[in-house]
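Complex shown without one protein chain; remaining protein chains in place.
Take a look at subunit A:
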Amino acid sequence: MSAPTDKTLLQVEGLRTVFETRDGTVCAVDGVDVIVERGECLGVVGESGSGKSVTFNSVMGLVRSPGRIEAGRIMFEGRDLRALNQTEMRAVRGRDIAMTMQDAMTALNPALTVGEQIAEMLEAHDKGLPSGRNARRRAIRAHSVKMLGLVGIASPETRLGQYPHEFSGGMRQRIMIAIALASMPKLLIADEPTTALDVTIQAQVLELITDTRAKLGMSVVLITHDLGVVAEHCDRVMVMYAGQVVEQGRTADVIMRPKHPYTKGLLGSLPRLSLRGQRIEPIEGQVPELIDLPAQCRFYSRCRERGPECLKNIEMRDAGNGQTARCVRVQKELAT
């Protein structure tokens, strides 16, 4: 991972988040480093259980018992978020860093109108709202109308008074984005924003995120399992497997020249029209249980390139061009 610069907005180092279960301690996130630069879009790819959501729930301070952050630093604009108390964290959450959840139906409050939910956000993170009661209400309403318009909802004035169930799935996802964007955050974490949506609606929502990123100059972390989405919308990508980052780099580099066997396997698993008639090469086996993992490469049991040298803890290795991968076979290439 490249060193932080003054362009760095978020830097996570050595994050370790564990969950206590009856069967033992599950290490969902194990030594994860993340850097998000100002204005960039970072894609986070991985399968279920790879730790991608837990990593960013940790950043947001949303990990609840029986889970806890065991180690690591989470630096946002030079402040360690882990050192903040509840009140201070609440001020960061929503105002500086906003997050949208995968399932908009359960994330929105069904008993409040959409307008009330946007207003709640604005009230909580009061950014220069007028103090008079009526003026304040008018300002909030005007801003809410603007936000709904921004996310492409027609006749926002009427829509503000409606409840989440009166909207379709794509609309609800957009409302959640509107709420997240209402306080003009510096970082938007979008957790699987389009997984529950149809492709034509998915395209609309992703374009909305990309457009507002450009307009507001914010950074975006896009958590997804879809490499196609990453290829089209992210500047850099981070691939996670079994609680660790196994590869990261510029999107084009990682997709065109993947270094880690898991990334190669993922790309090779994608059914594509261009591969008709050829066999796809699935990755055999399944993700290991995250309890009492042996000190070896976590992908070992499924890897086609495994050897005795993989039976130890593997560090991230530099592959050149800012691309790194957690594999003993990775060698630095000359910059191209």
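Observations on the structure shown:
Keep in mind that, in the parts below, a residue touches a chain if its C-beta (ideal position, glycine included) is under 8 Å from a C-beta of that chain, and two chains touch if they have at least 3 such contacts; residues count from 1.
Assume contacts and distances are computed from a predicted model.
When the listed names "Acetyl-coenzyme A carboxylase carboxyl transferase subunit beta", "Cell division protein FtsX", "Amino acid ABC transporter permease" or "ATP-binding cassette domain-containing protein" are checked against UniProt, the chain not shown comes out as "ATP-binding cassette domain-containing protein". Of the candidate positions A:Ala111, A:Val199 or A:Ala295, contact with the hidden chain is made by A:Val199. Interface note: of A:Gly72, A:Gly170 or A:Pro193, the residue touching the hidden chain in the full complex is A:Gly170.
The chain omitted from view is touched by exactly one of A:Met184, A:Leu216, A:Leu267 or A:Val328, namely A:Leu267. Contacts to the hidden chain, counted on subunit A, fall at residues 47-48, 168, 170-171, 198-204, 206-207, 225-233, 251, 255, 265-276, 279-284, 286.
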